[in-house]
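What you see is the complex with one protein chain gone and the rest in place.
Letters A and B name the chains as they come in the text, with residue numbers starting at 1 for each one.
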Amino acid sequence: MTAVAHTATETTTPLLIRGVRPYGEGEPVDLRIAEGRIAEIGPGLAAEDAEVLDAGGLVALPGFVDLHTHLREPGREDAETIDTGSAAAALGGYTAVFAMANTDPVADNAVVVEHVWRRGREVGLVDVHPVGAVTVGLAGEKLAELGAMARSSARVRVFSDDGQCVADPLIMRRALEYTKALDAVVAQHAEEPRLTVGAQAHEGETAARLGLTGWPAAAEEAVVARDCLLAEQVGARLHVCHVSTAGTADVLRWAKRRGVRVSAEVTPHHLLLTDERLTSYDPVNKVNPPLRTERDVTALRRALAEGVLDCVATDHAPHAPQDKDCEWAAARPGMLGLQTALSVVVEALVRPGLLDWRGVARVMSERPAEIAGLADQGRPLAAGEPANLALVDPDTRWTVRASELASIAGNTPYEGMELPAAVAATVLRGRVTAYQGGIRA
Amino acid sequence: MKHLLSAENLDRDTATALLDTADHLKRTLLGREVRKLPTLRGRTVLTVFYENSTRTRVSFEVAGKWMSADVVNVSATGSSVGKGESLRDTALTLSAAGADCVILRHPASGAAHRLATWLDGTPTAVVNAGDGTHEHPTQALLDAATLRERLGSLAGRRVAIVGDVLHSRVARSNVRLLATLGAEVTLVAPPTLLPAGVERWPVAGISHDLDAELPGLDAVMLLRVQAERMHGGFFPSAREYSIAYGMNETRLRRLPEHAVVLHPGPMLRGMEISSSVADSPRSAITEQVRNGVHVRMAVLYHLLAGEEHAE
């Protein structure tokens, strides 16, 4: 796999991080960082001319990688920009994010993806990798110029029509085949559109009670099964976005056992929240795929711990107030996620004992970096490796306030919730991008 | 009670109090030349309808006027509502303009709940006059009033709700209210017109065979089948639906003597119900309409003739 090239010439002051526990293991050690890389790890390193960051026993993890972010630029800068979204990512411990293609204009050509790439570089808080659309205008009818996007300066390696399913099986087959030559992956938003006409909520007891048109689990599971078979048939790689049902986890378990080259992500909200929250009709809980049941949540947690689901991806989806503060059916689906992801993963998996900190590193950094082919992300915490780090305070608790998040939009479903663990600092190639809740530009 | 948003939120005491009030009002007005009570003088009631429903709107309007409220009809076409103003802005505008009560009909499920949230902190009460496929609580109240009148009490009474349960706010409200009042509800519909998860509703049974249910019933409540469902593949044809689930003379004879037939209207004669059944003395369809006014008067009375809640 080709590494996404970064100019390695960023000159940063040497940094000495004092007293961190890599992966939350062992006695605290010091990290010396120079030239964007970890130069030395060990106890009691001398400060010399380095800036000292006293970490006081924080857990050090490789910087997080989000395969699924909506930064809304270009087109909906009233909800989020690459600037504010990058800040939210840095504050959430991310060192790389993948910006979905459903912008306006759609990122279905080299011009748009290069724009997003360049804006990300200018902001410089996190590596912003544009995702290219699979089909022109996300319309599902005609392949976009995938090769041109792959060869552009943005070097696109993930393609997705996210928000829309590539529903036509022939188009999906072609996309899977074609991307083989680009060493890229197609990330499918699995939703059979004929089964979800007018769908507003998970099809089940809650939707029936609230009079909301149901989004049946089979609409996701059927497409995932189909795509796994297609990927197997053509020998391509497939990535499944935001897995939301227990049944999809079963399909993936089966497909992986069969040797299909499939990877899958799950969102923090599908690991924590259920459709019981819909009773208030507050569209902050509206998301696609919808919040499911307790049974699904339990199955998804287990599947993530087992590795059937590879990673956590936020599906961070900012929406302007007028798109959420309305009646349920009129509201746009999506939730903020970048700044709460780590805490939700700790709440949903670490505290119940399903994942340890190595597991967190795997699902939030190492696997997503591998899936997207990022050579400089998700690397071990070892001398000589790129200094992309998230420093986590495992013992703190904090209360989520939309007004205190970096995003322009405020549509967090966790408003007022107290969550465990917080990102204390984020380091991107040796430079501190976020520190104690503030941005270091 | 600050708002009336759903039948689900009505406890037995409140529901009974509303029905008792409706009954008192009905008897108070019986045979009067001047059907006007001064009770809500000076109170402003707005009907805000984002869907056409002459019968429901008129029923609320008459209810308000008989209690001397100032009733203003805001139609979606004649105001900024039609110009794309958000429901929230409309709500705040109407409240600021002095509405004591907003009666909302809206195609989105939960719209009345949202309205109530936005009006939190104002004295404006919200009445759900039908929200999408969620609820239509005053319809359930008028159905319960009609059944109480015909059958005496609802406790232990067996009621079948027949037809498009999936898309019916009338069914949802009736299932909740009838259960609260102690009736045993059986849903009768083809599986395509029953929502997933319906088995967890407070119903005594779910059936696909109307004929088998008829002999044990005290009441049959027919739901309307909307034209778009007929073309949505929920059942093969209007003819087949009518044969399996339509209420006709033959089926009427299978019902016990005392059993009542209800329909929320507007009826599709010949499809959900045959003309002879609709016009028979067993049908309570006109009483439903009449009781609708009294039930809505009762709702306005309970919402507007007590202490303000938002202080």
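Here is the rule we go by: contacts are C-beta pairs under 8 Å (C-beta built on N, C-alpha and C of every residue); 3 or more make two chains touch, one makes a residue touch a chain.
Simple rule for what comes next: contacts and distances are computed from a predicted model.
Novice: Between "Bifunctional protein PyrR", "3-oxoacid CoA-transferase subunit A", "Septum site-determining protein MinD" or "1,2-phenylacetyl-CoA epoxidase, subunit A", which matches the UniProt record of the unshown chain?
Specialist: Protein name of the absent chain (UniProt record): "Bifunctional protein PyrR".
Novice: What are the shown chains that the left-out chain touches?
Specialist: Displayed chains contacted by the hidden chain, ordered by label: B.
Novice: Could you tell me which of B:T28, B:N52 or B:S153 touches the chain that is not displayed?
Specialist: B:T28
Novice: Among B:N9, B:T39, B:N73 or B:N248, which residue is in contact with the omitted chain in the full complex?
Specialist: B:T39
Novice: Can you list where subunit B touches the absent chain?
Specialist: Counting over the whole complex, subunit B touches the hidden chain at residues 1, 17, 20-21, 24-25, 27-28, 32, 34, 36-39, 67, 301-302, 305-308.
The rule is simple: only the chains that are shown with their structure count from here on.
Novice: From the C-alpha centre of subunit A to that of subunit B, how far is it in Å?
Specialist: So the centre of subunit A lies 46 Å away from the centre of subunit B.
Novice: So in the complex, which bits of subunit B are touching subunit A?
Specialist: Contact set of subunit B toward subunit A: 8, 86-88, 106-111, 113-114, 117, 131-135, 169, 172, 195-198, 200-201.
Novice: Give every residue of subunit A touching subunit B within the complex, in rising order.
Specialist: 200, 203-214, 216, 280-282, 322, 325-330
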